[in-house]
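Heads up, the thing below is written out as structure tokens.
Of the protein chains in this complex, all but one are displayed in their positions.
Presenting subunit A:
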Amino acid sequence: MGEQDKMTPQTASSAPDAQKPQTLPGAEVLMRALDEQGVEVIFGYPGGAVLPIYDALFKQNRIRHVLVRHEQAAVHAAEAYARSTGKVGVVLVTSGPGATNAVTGLLDALMDSIPLICLSGQVPSSLIGNDAFQEADTTGITRPVTKYNYLVRRPEDLAPAVHEAFTIARSGRPGPVLIDLPKNITVGDAPYVAASQTPMRVAKGTAEPDREAVKRAVAAMKKARRPLFYTGGGVINAGPKACENLRKLVKLTGFPITSTLMGFGAYPGNDKQYLGMLGMHGMYEANLATHGCDVLIALGSRFDDRVTGRVDAFSPDSFKIHADIDASQINKIIPVDQPIVGDAGRIIEMMIEEWEKEPAYAHQADLAAWWEQIEAWRALDCLRFSQDQAPDAVIKPQKAIQRIYELARETGRDTYVSTEVGQHQMWAAQFFRFDDPNRWLTSGGLGTMGYGLPAAVGAQIAHPDALVLDIAGEASTLMNIQELGTIAQYRLPVKLFIINNHYMGMVRQWQELLHGSRYSESYSDALPDFVKLAESFHAKGLRATRMEELDDTIRAALEHDGPVVVDLCVTEGENCFPMIPSGAAHNEMILGPDQEERGAKVTREGMMLV
């Protein structure tokens, strides 16, 4: 308890050196700064260079530590924690391999704009540059994968670095910040400086959006005959109020809305005005609406290549409004007509204000024609697939994912869904619809296989009473399967659904479509028995191979009060449609076998109309 007392500021006031900042061992200064920043959980893995920090963690009880089984998983868990709570995720890794293992996760967070702090141990300052044991040039290695990073060289820089790091991570376009901590800094004494006493470099992108730009955007929206909102992760990052206002704006205008993979839940997924995801595996109606719209309102989205398809054919006839907090995203890929730099939430608010100033909308009739067109596209039912209903029929992956969604929804529980990367991710993106933001946890920009299981850990730690699902592929999930150990240790009731088609499905699909069905190294050979694997990690293992087992198995998994691994054995050769082949335009989608004939016809008709 003596250590605890030292950490309270009151005890210092009676001391003779009350005017000077309080001095504590560096590791305790770190704990105190984290505490002041509101940190509740750290995901980490110990090692030599961070032993002083782990000692300080041991001596306090305000911050909880979750021991993962691999540093990459620590970062993904912290990402999901951040994504699902809106707080900053915190990671603690040791020097050398600890830090290099974290690199993939840091880049994942950078690409998807997730606020993170990664604390990495470093060899003592005197040894830096000597090729010491477990030494790595961590700031050098992580410079391109972080928003910013620090190497703390002087004790007096420690607390200010932590405070500024949190400000940088969460402000503007959020991202990961790494703080490299040489062991002499965490062992030696350092002064504690409160956040309020720390000079911060102003974070970029927090300025008030230009009102005139918003006015011009709204003026274009009012003249639109075929408008479309295209929203992304920026709206989620702007917070729940931004999502609430987005709903208001969409209702107010009556415009259709499509979302990127990162933006799910900002707008209710089952609402009539919502067209679903756009892009490579996006909805037919969303992509054709993007292609045919006359005013495109991009909010917190960045015209990623998986969204745009062929750039010179992207939404060719539209007046483009692009609202983004990161000025470097504007005109980066697609030249836009009306940029607005600023927080998506604030811009949405201002759009509502401007819209309401003169609510009369001159083209309601034209909007009706646009909706009629969209409904025609929607009628194609682009996700429809045929499933043999015989009891002993093999399950299709789409069916499995669709039933997981429907049965999870039936439970009425607050549900968080993580995914790995590949076909199952795209099917999950197509079939899962979210009422609320922060519920969908997926690796969008980087496409990191092995993201889902550690992400489920982070989400379940943040939301102990929620239902947390990982929709996985058998190949992806093996990349971080060791996290079943973390799940067991903390008794996290995560449900891991493995859509097992014995292939790296998306690789197999591209090989079929683009490489003459030469399935080079994409077969998942020598797979483990996932049921036994689950049992060896103290989890429940379930398997379904036939249609008659599907619902009962999913239900059993959802009802089980503990971790479950479900091996859902599905057909091997299924492809994920619709699909815009790379290098193609939105109106050149490949449809599934069920829609192909009608699709081609509707496409041509659609093209004539728009």
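Convention: contacts are C-beta pairs under 8 Å (C-beta built on N, C-alpha and C of every residue); 3 or more make two chains touch, one makes a residue touch a chain; residues count from 1.
As a convention for this text, contacts and distances are computed from a predicted model.
One chain of the complex is hidden; its UniProt record names it "Acetolactate synthase small subunit", one of "Regulatory protein, luxR family", "Amino acid ABC transporter ATP-binding protein, PAAT family", "Acetolactate synthase small subunit" or "Chemotaxis protein CheA". For the chain left out of this panel, the touching residue among A:Leu151, A:Val250 or A:Ile487 is A:Leu151. Interface note for the absent chain: among A:Arg64, A:Arg143, A:Arg211 or A:Arg546, the touching residue is A:Arg143. If you put the hidden chain back, the residue from A:Val50, A:Ala136, A:Ile168 or A:Ile321 that touches it is A:Ile168. In the complete complex, the residue from A:Pro97, A:Pro335 or A:Pro528 that touches the missing chain is A:Pro335.
Mapped onto subunit A, contacts with the missing chain fall at residues 139-140, 143-144, 147-149, 151, 153, 168, 201, 204, 326-328, 330-332, 335.
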